[in-house]
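Here's the structure, in structure tokens; my notes come after.
All protein chains of the complex are present and in place, except for one that has been dropped.
As written, the chain order gives the labels A, B and C, with residue 1 at the start of each chain.
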Amino acid sequence: MTVILGQTFTGISIGAVLLLIALGLSLTFGQMNVINMAHGEFIMAGAYTTYVLQKSISSAGISLIVALPVAFLVSGALGALLEWLLIRRLYLRPLDTLLVTWGVSLMLQQLARDIFGAPNVQTRAPDALTGNITVIGGADPLTFATSRLFILGLAIAAVVALSLTLRLTPLGRRIRAVVQNRDLAEVSGISTARVDRTAFFIGSGLAGVAGVALTLVGPIGPTMGTNVIIDAFLVIVVGGIGRLRGSVIVAFVLGVLQAVLEYSTTVSVAKVLVLVAIVAFLQWRPQGLYTLRTRSLV
Amino acid sequence: MSGLEIRGLRVSFDGFTAVDGVDLDVRAGDLRFLIGPNGAGKTTLVDAVTGLVKARGSVRFGDEELLGRSVHRIARSGVGRTFQTATVFEELTVLQNLDIAAGAGRGAWTMLRRRTSVPEEVATALDTVGLAELADSPAGTLAHGQKQWLEIGMLLVQDVRLLLLDEPVAGMSHDERQATGELLRRISEERTVVVIEHDMDFMRSFARSVSVLHAGRVLSEGTVAEVQADPKVQEVYLGHAATEDAGDLAVREA
Amino acid sequence: MSSGSPILRRRFLAAGAALTAVVALSACGAKTDAAGSSSDRAAKIDVSGDSVKVGLLNSLSGTMAISEVTVRNSLLLAVGEINASGGVLGKKIEPISEDGASDWPTFAEKATKLIKEDQVAATFGCWTSASRKAVKPVFEKNKSLLFYPVQYEGLEESPYIFYTGATTNQQIVPALDYLKSQGRKKIYLVGSDYVFPRTANKEIKAYAKANGMTVLGEDYAPLGSTEFSTIANKVKASKADAVFNTLNGDSNVAFFKEYKSAGLTAKSMPVVSVSIAEEEVKSIGPQYLAGQLTAWNYYQTTPGAANEKFVKAYKAKYGEDKPTSDPMEAAYTSVYLWKAMVEKAKSFDPEKVKAASDGITFDAPEGKVTVDGASQHIHKTARIGKIGTDGLITEVWNSGEPVKPDPFLKGYSWASGLS
């Protein structure tokens, strides 16, 4: 029983990490249809931001809290810059965007290597986030890692913030308008170029926030982005492009599936099985879990 | 020649019913115009007939039930269509476009070899739509009206017996409209033609019969004169047609 | 492994004469490199000038760059020191650096390039077993020397490779001996999914069987995997006495963070790691590692004048905050060993260098090391260390004297079925 509950929590926490790294993509890929392979490097930028901040702020707790907004701004700015330099020229060629941004991601990785050195760097986590809390005591206690709870909370907060932004703010309405009908939005006086850049800023900024969270559970190094990027894309693809709700559900389902399979088989087999399950799922719902029905031909 | 027979056709998207129980008969050799305000369900009706969207009810062409078949199978039973925005293969030449349209039944061996001569039906179609001189130009360089003609030409070589044309004269000059209308008239001598159109003048000049759609239903049906005299039509459609006529060029129905 | 191979030393041309005049024409005009016949295809070494080239073959990009860049740094340090003191046989060493890009076929390509195009006297580098396996045939085919500076899984000997890192009986076996002496008999194995961990674990299981220890579980994560909650859960549930960790690179960071989150400590369930050196400690953080054990032959804190000099020189060249570690030391040592062999042989010729290798000693930072000419491994002192809160590793046990290398574990009866 403890094992089942423990693995379920593990699955949910894996899902929370997936959701956090995929959330930015749900905006840039899901809404704007830009396949940004450098998204992983924006995550990396967020993690390095935490590292740099810790050099000047000695308290691990305060530096982590400060790092969240700063990483959002740093990665967001990188994203906006990328959008302005390259992606805006490529909106009609999504597949080319994939390859171009892959080139960008290569360069960003090398840049990180040149600035911070090839080896991974360490950050300190606040002590409160390195332990666990006991949920059920006894000989086989059920414990939840505090770092995982923090990430889960952060992921939920980010989802709520993003969906409220999209729903309630004028900016969100403009983004949705542009997504639904670019031409119409343009003639209605919305500067689509500015909306694109802002959306990209937010999406990339969310990657930065994910980077901060990842410092609690994983390595901080030049290649940390490439480790997670495909998983993140899969979450969006399976969830259904343009649907936040789908991404949220799929992230948690994939997380739990991964945790269950890992426990009963091996990590490698679990990874392969999850990928096979995804291919099979797309057979059933080729457009993902939730679909936007449109009548456009393309 | 066969006619089109639609019974109780319904299409809905996420709770919104775009076509709500349409019954429609187009007899063989008719040149039928479908008119109606934006959102009336005209394009969705054509989408349903050609298999692009799922629908309930019955669509019979000749002896065959079309609903439930995949798009390319419906096309092979002799139903062809065009789109609001002309969709031709821009990188291919006019000749290649027509050759592809003519070739759905070709075997593997023919497909894997080069085209060495111009098939007869392609040559005929080139003349019919007046693009013989531009045969070797890339379709992407054609003018808007020429693309529409090319599309019609493709339907001819495809040898469809039912043509469903979605706003074929949108964006054409007066002369081009005239030419297109006459072309459609000639075509409808041997085939059944259904045209979605907003251009009232064009309709008046060339329609043999007219159906008016409104809010997913058939509001009125008959000759041009009959429909124009129908008070219901005047109320819901012609009433605001004047303001929309000019503006509906590129706006898609929602 | 070419002995006993059924390959006929046929040539295409004889059989494939049918392949037309064009082919024959070009093949006739071809230069068949230095050697014509297949029996004597030794690579040329360029000793014409007042310098001699050596190859440095490390991953400078890709996932392995994390570790391999530091190895290159210490190779360059050794080369610089030797050049400053007059070089080798009166010639300056000219290092040619190539990027293996963490990609095994690239390693093979670059090794060929160093041997054939640059005509290097020897090559230093490679880290992963996979990269070594990829270049092994290249060095054997061209009869050129490779100095491999990283601890590995053993069960290998190549006439053209010198192994200056530990083989299993100099690292893993002593680590197991140490656990046994501490009364930790129920162990859990965690490793990355590749050759070294799988082979090492096979050896560990054989050892455990023979020594009254039990292996409670065995888990592998794909290389580069950074999600370890489940494995941490499994380890925790097993209630083992200790964990034997053969994870590589990035995975260690995630593993130890999760380990601590699961409430597992160095006291209750110590982890013995064989791939975590000072550099890795630095990237994971002592916060997560303090108290855990490592097994190596060298630590930055290893006493001795040679090590003081090495650490000082390294920090002076690459920065005060840069630690030194076992593979770096083994790489540094390997250049000096090569120099000593060449000077004994009075030649750069690989065959002569090999012949001169037996018994060569060097006062290395890790202590005195001796080359075993038969296996081309070196005698090394095994050292178990404990990670401190300052990020340094201090020795808690050592083998007392250098251990004779035994790559095929022939001296251990429990290992008889392994190879």
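Criterion: contacts are C-beta pairs under 8 Å (C-beta built on N, C-alpha and C of every residue); 3 or more make two chains touch, one makes a residue touch a chain.
In the analysis below, contacts and distances are computed from a predicted model.
Enquirer: Between "Monovalent cation/H(+) antiporter subunit G", "Urea ABC transporter permease subunit UrtC", "Cytochrome c oxidase subunit 4" or "NADH-quinone oxidoreductase subunit K", choose the name on the UniProt record of the chain that's been left out.
Expert: Matching the unshown chain against "Monovalent cation/H(+) antiporter subunit G", "Urea ABC transporter permease subunit UrtC", "Cytochrome c oxidase subunit 4" or "NADH-quinone oxidoreductase subunit K" yields "Urea ABC transporter permease subunit UrtC".
Enquirer: Of the chains that are displayed, which are in contact with the missing one across the whole complex?
Expert: Across the whole assembly, the hidden chain touches A, B, C.
Enquirer: Kindly state which of the options B:A28, B:L52 or B:V224 is in contact with the chain not pictured.
Expert: Per the contact definition at the top, the residue touching the missing chain is B:L52.
Enquirer: Which residue, B:Q96, B:T128 or B:S205, contacts the hidden chain when the whole complex is considered?
Expert: B:Q96
Enquirer: Based on the whole complex, identify which of C:G80, C:P222 or C:G373 touches the chain you can't see.
Expert: Touching the chain that is not displayed is residue C:P222.
Enquirer: For the chain that's not shown, point to the residue among B:K54, B:R115, B:R186 or B:K232 touching it.
Expert: Residue touching the absent chain, from the options given: B:R115.
Enquirer: Under the stated touch rule, tell me which residues of chain A contact the chain that is not displayed.
Expert: Touch with the absent chain occurs at residues 29, 33, 35, 86, 89-90, 93-96, 98-100, 102-107, 109-110, 230, 233-234, 237, 241, 266, 268-269, 271-272, 275-276, 278-279, 282-283, 286, 297.
Enquirer: State which residues belonging to chain C touch the missing partner chain.
Expert: That gives, for chain C, the contact residues 1-2, 4-13, 16, 19, 22-23, 25-27, 29-33, 38, 41, 60-61, 97-99, 101-105, 108-110, 112-113, 116-117, 128-130, 133-134, 136-138, 141, 155, 193-195, 198-199, 220, 222-223, 419.
Enquirer: Over the whole complex, note the residues of chain B touching the chain we left out.
Expert: So the residues of chain B touching the missing chain come out as 50, 52, 70-72, 75-76, 80-81, 83, 87-92, 96-97, 99-101, 103-106, 110-116, 137, 141-146, 154, 158, 170-173, 176, 249-250.
Throughout what follows, only the chains that are shown with their structure count from here on.
Enquirer: Need the central chain here, defined by C-alpha centroid distance to the all-chain C-alpha centroid.
Expert: A
Enquirer: From the C-alpha centres, identify the chain that is farthest from chain A.
Expert: In terms of C-alpha centroids, the chain at the greatest distance from chain A is B.
Enquirer: Nearest whole angstrom, what separates the Cα centre of chain A from the Cα centre of chain B?
Expert: Comparing mean C-alpha positions, chain B is 45 Å from chain A.
Enquirer: List the centre-to-centre spacing of chain A and chain C in whole Å, with centres computed as mean CA coordinates.
Expert: The separation of the two C-alpha centroids amounts to 36 Å.
Enquirer: In whole angstrom, how far does the Cα centroid of chain B sit from the Cα centroid of chain C?
Expert: Taking the average C-alpha coordinate of chain B and of chain C, the gap between them is 72 Å.
Enquirer: Going through chain A residue by residue, note those that touch at least 2 other chains and give them in order.
Expert: Expected reply: no residues.
Enquirer: Spell out the part of chain C that touches chain A in their complex, as residue ranges.
Expert: Listed in rising order, the residues are 60-63, 65-67, 69-70, 193, 219-222, 224-227, 229-231, 233-234, 237, 250, 252-254, 257-258, 260-263, 279-280, 282-285, 287-288.
Enquirer: Contact residues on chain A for chain C in the complex?
Expert: That would be residues 3, 6-7, 10, 13-14, 17, 110, 113, 117-125, 130-132, 140, 143, 145-148, 216-224, 227-228, 258-259, 262-263, 266-268, 271 of chain A.
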